[in-house]
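As you look at this complex, bear in mind that one protein chain is not there, while each of the others sits in place.
Per-chain numbering from 1; labels A, B and C assigned in written order.
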């Protein structure tokens, strides 16, 4: 019997998940959906086109629906934790978009509820399911590169968000680097102990005035990991050539490194040199398949009662890292211990 | 209003098209399907799961269905031409899997019918829609490499078909190289004038005994094109490392060349050297998106009354080339003129 | 004690060898040199700068010099065979630039003399010593790719020679493809049985009028090798992007393929795409180290009495292949048997 899924939040990411659930994930059925803007946004019609008619403007209708086995939390970031908690308390399995929350106490509270209820809880760190990054992490796990000594995550967006978005984003370390903190944990298989962050406003020198927060758009973070490995993340809000997402793991027995997926693998060479393609434009292109793979993995965890691959604690740790990085960056790059 | 499509033939390729039409091609609806093995093969149930209930074991029911705007011919190769002709005569637009037929007279007859009826007719040479090959062809068309002088198509399957399949395949030039003949025409923008073919049974030395036909499994074909360009195709029935599909166009101003899409872009380097991934395994993986793109293009031709990109004559020419290559190969590689 | 070398011919290639012998080849001494243009060309002074003062306008003075252990034949092509023969008959070891001659009878006569005198004789097929091509050949030899099925040699010069040079060159198959014929033998480890050649004047449509010989500037040759492998060579007199020299060996267990050495390994990526470098310009750049390696190998053969790696018969076979290719090309691409 199919796993019956209810989706809360039918914006861009909710629709992405719904389409993937319908088209690309076997063994599931989307049976209910909720979105406060159901009618204003046209979501009701969009859902009806996909035969999803059990819809509501109130997430409680999904969370409490006895026909729902698992809830996808795809609502606005500030509501993730509350909705997820409600779903967990209703005994539902939960797939929750990242970040769970920026409030550590709330996340810990949620963790406790997950443990108590014994449901499956997965956080949407989809990049772990990217074919390239996964192969780097697998190389580390397999021992192919020995003990990891230096890990470098390069992660750059193709275009900066508007300052109005930045104003409510929590800053680059919470909003953007959160994925890379998770990547460092994933690839090193270890936890960050201390973090130093340095940043500048190089993409938009007026970012702080325009956003009203002391944020940066270019940042480099260095971490000492519990296993001795040193990890470095570099972020830019604007790589004009496209989404630049690369991971390098250097260790005692070798190195694993990945490249971007390109628009195509064709090269044209003339007297002016060789011209080849740019990376895929942004996350919808690059992580398209990863979005699907993570959900397949979640479904597998629920249906076959396996441990989730990216659990609630994996939602907590990157927030603690973002916290430390933010503090370091605002204090001249001093090393800041990552809270437990 | 959606373009209403009827599918004839619900085997592997028919199912592929139906799934793509449902999930990935906007503006279409699959309204009918036919397959002689509807019940024995489980196709009826498979179609019902996709809400396709107007089904029949007789292709005439699709071809003559007044609610069908366009017919997809996905039946066994020997029936392509008759079904396509029936559909054309019924005034339907047709998307026909390759090859149309091996009988030149029958194809010409079909061409005449298409012209008379003024319907859209597209042949399933999906590789023209591959992102890599298309970029090579575009480089030639744009003049970026000047006049093409030498074109090399390397096309190798990951594993050989059984001898029983080869026995009824028409041989490597009709069955496998037919795609590459189309690629040469596509990339050079010119027609083959003369063809020389040489081949051997290197993958399976007993191929001829086992298949009962004088076929080969490794072949190299050289062509003089009308525009002066020399084209070379090399085929092998077995590249153990996966589907090897590459095109190189060398010209007066430069070269365009593509590579395979790989399983991932990760490299692991140790004292033993650098290890990276193999090509995607076979055509379903490599040309997955190309299958979709070609259908989108067909739909666009029909809906917006544009010329088809791969027309009926594009189905004819490769057959004439396969004919010449087969003759050359059986006569010691002599140059054979390609019939008009 | 150092191997004492006399050099006949002090043009571009002779000077190249002399500089390499002095700077890069341990255990040798250049003790004598001859060149008919010794004074007119400034060679006498050039040699004196390198402390080579035993010089003559007559090659016999080198060949008969009792202080000379080995003779390097670097004179004009038409004199190679006579000078080499004289040196062999004088009991000298010989390193002879390619081609030995175009007259098969003369080469065979030389082979007999080499055998009779028991001296070392190496032909200057330097590409066998290129790090890239050698790694391809080694992969075949080691069994890493299994039995070779298809070998493709792409070999394109950056700019065409003047028609006046072509007029006396013997044509593209003798002058340019001779290296590639050797490469096919080297990589496949087998001999060509039959050859088909097709060519056009695409770089210079007036080549035949201007040169006065029925030559071509773009050619593709297909060969059936004794071991069943099919080999293809493609040549162009002009690759505007630089010297394009690549070898691909496809076999039952895999493929070995090489790339060009580039001016540098740097890539610049912008909104316009990724730009990387062209191949090294021509043979002096690409095969610089190979010129040295082949001579080290020759010296090793002489000093340690090992078999030469590229012997006199290796000078003969490519000439027989060029002969067959020339005949095929002038007769519409028919397959021509390669003479013994």
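Following the convention adopted for this analysis, a contact is a pair of C-beta atoms (placed from the backbone, for glycine too) under 8 Å apart; a residue touches a chain by one contact, two chains touch by 3 or more.
None of the values given here were measured: they were computed from a predicted structure.
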Residue in contact with the excluded chain [from B:118, B:273 or B:307]: B:273
Touch criterion as defined above, residue of A:22, A:104, A:150 or A:213 at the omitted chain: A:150
Residue of A:13, A:167 or A:220 touching the missing chain in the full complex: A:220
Contacts of subunit C with the absent chain, listed as residue ranges: 22-24, 131-132, 134-136, 139, 144-145, 253-261, 263-271, 277
Interface with the undisplayed chain - residues on subunit A: 147, 149-150, 152, 154, 156, 194, 196, 198-200, 202-203, 218-220, 222, 224, 228-230, 232, 234, 236, 238-241, 244, 248, 250, 252-255, 332-335
Touching residues (missing chain, whole complex) on subunit B: 240-241, 269-278
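Criterion: only the chains that are shown with their structure count from here on.
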Two chains joined by the most C-beta pairs in contact, as defined above: B-C
Interchain centroid distance [CA atoms averaged], subunit B/subunit C, Å: 42
Mean-CA-position distance for subunit C and subunit A (Å): 57
Computed distance of Cα centres, subunit B from subunit A, in Å: 39
Multi-chain contact sites of subunit C, meaning residues that touch two or more partners: 240-241
